[in-house]
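Read the structure below first, then the notes.
A protein chain is absent from this complex, but the other protein chains hold their places.
Read from first to last, the chains carry the letters A and B; within each, the first residue is number 1.
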Amino acid sequence: MKKIYITLLVAFICTNLHAAGDATKPLKVDWSFNGFFGTFDRAQLQRGFQVYKEVCASCHSMKHLSYRNLGEKGGPEFSDAEVKAIAAGYQVKDGPNEDGEMFDRSGLPKDKFKSPYPNEKAARAVNGGAYPPDMSVLVKARAGGPDYIYSILMGYDESPPADLKIEEGVYYNKFMAGKKIRMPKPLNDGSVEYSDGTKATVSQMSQDVTAFMTWAAEPHLEKRKRIGFKTILYLLIFSILVFFSMKKIWSRVESKV
Amino acid sequence: MSDEINNKKDQPTRREFIHIATTAVGAVGAGCVALPLVTQMNPDASVKALAKVEVDISKIEKGSQVTAMWRGKPIFIRRRTDEEVQKARKVKLDELKDPQKDEDRVKKGKDEWLVMLGVCTHLGCVPLNQQGEYGGWFCPCHGSHYDISGRIRKGPAPKNMEIPNYEFVSDTKLIIG
Partner (left out) sequence: MSDTNYKPTSALGKWFDERLPLLTLFNGHLMQYPTPKNLNYWWTFGGILTFCLVTQIITGIVLAMHYTAHADLAFSSVEHIMRDVNYGWLIRYIHANGASMFFLAVYIHIFRALFYGSYKSPREVIWILGIFIYILMMAAAFMGYVLPWGQMSFWGATVITNLFSAIPLIGESVTQWLWGGYSVDNPTLNRFFSLHYLIPFLILGLVILHIWALHVPGNNNPVGIDLKKDGSDTVPFHPYIVIKDLFALVIFMIVFAGFVFYAPNVLGHSDNYIPANPLVTPSHIVPEWYLLPFYAILRSVPDKLGGVVLMFGAILILAALPWLDTSKVRSAIFRPIYKQFFWLLVIDVLVLGYMGAMPAEGTYLLISRIATVYYFAHFIIIMPILGFMEKTKPVPLSIADPIISGSGNFAAAKKDKI
């Protein structure tokens, strides 16, 4: 009985180890990558990249990713030609050349994603003192993960309660801690025109870009879950074998009692 | 300890199948654990991505050389004059320690362009350009002489300077690797 009580207490503790704060709980989405056998939807990741590229990348860097990641297994899996073309669409700094000067050249797959600003101070200067966070691991950097990111993107349409003062340059979003966010509403219906013909509603784009950001934060997610399944299956089988070995060995002792 | 447990008569005289199975399955598991611990030292994705280097050769004059970096090593890109190419092709193969035709060391139609790893095949020093007795390179470390095709002619080096994978994407651009 005591054991059950302790176990429940421990479980209760573990699930509540973060002070709640005043933000509304995030909306729940049934992501394709959830669960023990979750995988990414390639088409969704490609659409999500398009949203990132056309909307978010003007303010948010993703500096830990390289263009070649877009073609690697487990992600959007763009073709080699597509990856080359995406990279070549950006001008990146290189050098010094033989004259000792830095120069611009077309992007290559090995280059890291180009950042909109050269450094954090420049980003703050242009955005009224606020820093649009780098998105490489943003999904892991927020409690609630993908659900939270999706909720923020969807959370702009409610009007603030009468007693809450919203200053200039700040917007009401109930999913944000403190209910205020410095980013203006980034997505509207039709902000992006999807090449695969999918209807670009705010909800669709929010889901797609969140899925893309989740892949960006966890590019090996599919492999991790696959290997995890094999590992735990192996350990279960091995535990049964060890159990019977153990019983066999200990039978020599128990028979003496 | 109890004599009864150590008594040979009570001990299994044949290897129990269950113990063999457990050990075998355990060994497989141990191997699977060892794999990532070993492969993590292999070149990682970012290092492999840097494996290709683009070089602009438009400014190289006939008779001169440019040195590029590839995988941490120097690449000699030498634009030979016509006389130098002919001289390289006149050499008899049985005179060479590492017999190789000059034609086999360059791309068809681009005979003036010699692209090779500027690393002495003896112990890895970088040979000096336009030095030595064979009109090519001389390695100061232990005195290896290379000709205008980068082939070893005299000295302790065993092989000709290595030709990497490369291709001309245009008349003015090379991609190495």
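Heads up, the rule we're going with is that a contact is a pair of C-beta atoms (placed from the backbone, for glycine too) under 8 Å apart; a residue touches a chain by one contact, two chains touch by 3 or more.
This is a predicted model, so every value here is computed, not measured.
Seen in the complete assembly, the chain not on display touches A, B. Taking the whole complex into account, chain A touches the unshown chain at residues 2-3, 6, 9-10, 13-14, 16-19, 21, 36, 64-65, 69, 133-134, 136-138, 140-143, 145, 177, 217, 219-220, 224-225, 227-229, 231-232, 235-236, 238-239, 242-243, 245-246, 249-250, 253, 257. Mapped onto chain B, the interface with the missing chain covers residues 1-2, 5-6, 35-37, 39-42, 44-47.
Note that only the chains that are shown with their structure count from here on.
Every residue of chain A that touches chain B in the complex is listed here, in rising order: 66, 68, 72, 108-110, 234-235, 237-238, 241-242, 244-245, 248, 252-253, 256.
Taken together, the chain B residues at the contact with chain A in this complex read 2, 4-5, 10-11, 16, 18-19, 21-22, 25-26, 28-29, 32, 45-46, 49-50, 52, 54.
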